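Rest of the complex left out; these chains stay put.
In order of appearance the chains are A and B, and numbering begins at 1 in each one.
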């Protein structure tokens, strides 16, 4: 679809500088602008790109004053980045949603399917499962027995949801996501480990998005719960009986061991590890690769890791084990030195 | 199914305190007890829950003495937790096993399928593959050419097993597991990397369980071997030509580089990394996120990068925060000492 600067400006309450009839049909980053694309300038660091971008329209903040002539048509708005996000969302919504149940999908007779549902080829909806209105299920995805998926949700291809789980409304699960696999519970015996059956389930509340190949294990008893609005990136491990608070965001490859309780509005960076049975408060921020082995109160920020030049690193590692002795020795030195100075007044 | 306290007590050689005719049909954690549920009390920290749990039956250790009246019927046993695990296992076994080969599965003519097998829709059993008696293969799972799977094994949906691998008896592979992908072997040339073909395979022995989205790569030559009774959690990397000893347990997101040999009965925590070509002894324990770059003898417990003996590590961590003060103090000492020496010429 094509839009004129005029149409867009009207929609975003923007002020046009330049040709109101310029049309665009796509989006681009300002440094990769092409004719027919709309882009934005928000970060001043990128300001220099605006003078030679090939984009046809650039969203700018109202206070932007060009220092040279600008070829592109400008649309001045209160917040260029937010306005772009708004337009991107509109663009996405304008795409036709897929509908219809493929004859090549297997839907159990006992499954209940809502209206306006899409079920792609080779998807399997197992016995007793429920799929809410307007939910889209891509090819090769499996929905286990008695699992319930709400309305307006989106399961991409190759998603696997085990039996008896509950997925809310407007939930997005990306390819390779596994929901409801057994929690990791085994009881040692002299001969080997006995499996502790995991008879609980997983509850994913509304408006959750879960990235590719992320795993959320089912509870031993009760439920592993991912609360409303949580966003999980790719390749994350959420273990059995964990509870992730509303609107918490977790970056790729982080892992949360079993029976941990994480608060709301936390921001967890990539490759963080959190031990089991801990309580992480609300609005906790954890830096990349942090390793958390004790509970954290509300509002705390902890940080991650840093590389050394390799030789230096080995030297440091070598001394590391001596740190406690060094600390004792320092304090001893300080004491003896004070003695000495007492005996040798300057 | 419903069971009375009487039936359960008889089965677990327990002693009933309360109404022998109370019935239960499900399980619950003591803090989430509901009428009709059986629960257990093992950890004294949870003792206070027993006085107002809604559960109908609570398994307790024989020495448990209530300090207040308890609504629920108690069953006293030698070990409440073990007894619960036993009942959970019974409950799982009581579930009907799935049987039959879906007409929507593709089974190659040259494949050999045992008796009482379940093969779900859109599963593919490729040429020359063998599936043992009583094995269950869920939808959208792929078993490659000439791969052999033993008896009583369970492959959940979306599992991928490459050609020429051997999977034992009573093995469980969770969704997204990949067995037998090529090991990561490339030879550098001035133009780029040449692939070193990986013509070996993977051998998974009996009673192994492998978690969701975990990968076990095939060997360059010979076999990558996961021995009897090993339990792997989710998102783990086992590289080519690794050998994991019997009854070793590895937690989520750990990785073992190529040609490493790990002993039996090891306990490896989450996000541990182990370099290639190392030998890890028997009964080695590694703490979370440990980075192992040298071999470890039998029985060691280590954690941290360049793992320390565990006590040493905690001591180091305790002093680490004082490093900046130590550095200031050192420089102060040096200065004062120089003063002193000036005033006390040797």
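Following the convention adopted for this analysis, contacts are C-beta pairs under 8 Å (C-beta built on N, C-alpha and C of every residue); 3 or more make two chains touch, one makes a residue touch a chain.
From a predicted model like this one, the values you see are computed outputs, not experimental measurements.
J.: With 2 chains shown in place, count up the copies in the whole assembly for me.
T.: If we count all chains in the complex, we get 3 identical copies.
Keep this in mind: only the chains that are shown with their structure count from here on.
J.: When the C-alpha atoms of subunit A and subunit B are each averaged to a single point, how far apart are the two points in Å?
T.: Subunit A and subunit B have C-alpha centres separated by 25 Å.
J.: Within the complex, which stretch of subunit A touches subunit B?
T.: Touching subunit B: residues 106, 122, 124, 126, 140-142, 144, 158, 160, 162, 176, 178, 181-182, 184, 186-187, 192-197, 199, 213, 215, 217, 221-222, 235, 237, 239, 253, 255, 257, 271, 273, 275, 289, 291, 293, 317, 320-321, 323-324, 326-327, 330, 333-334, 337, 340-341, 344, 346 of subunit A.
J.: Using the touch definition up top, name the residues of subunit B that touch subunit A in the complex.
T.: 27-29, 32, 82, 85, 88-89, 91-92, 102, 104, 120-122, 138-140, 156-158, 172, 174-176, 207, 209, 211-213, 228-229, 231, 233-235, 246-247, 249, 251-253, 270-271, 288-289, 305-306, 308, 312, 315-316, 318-320, 322-323, 326, 329-330, 333, 336-337, 339-340, 343-344
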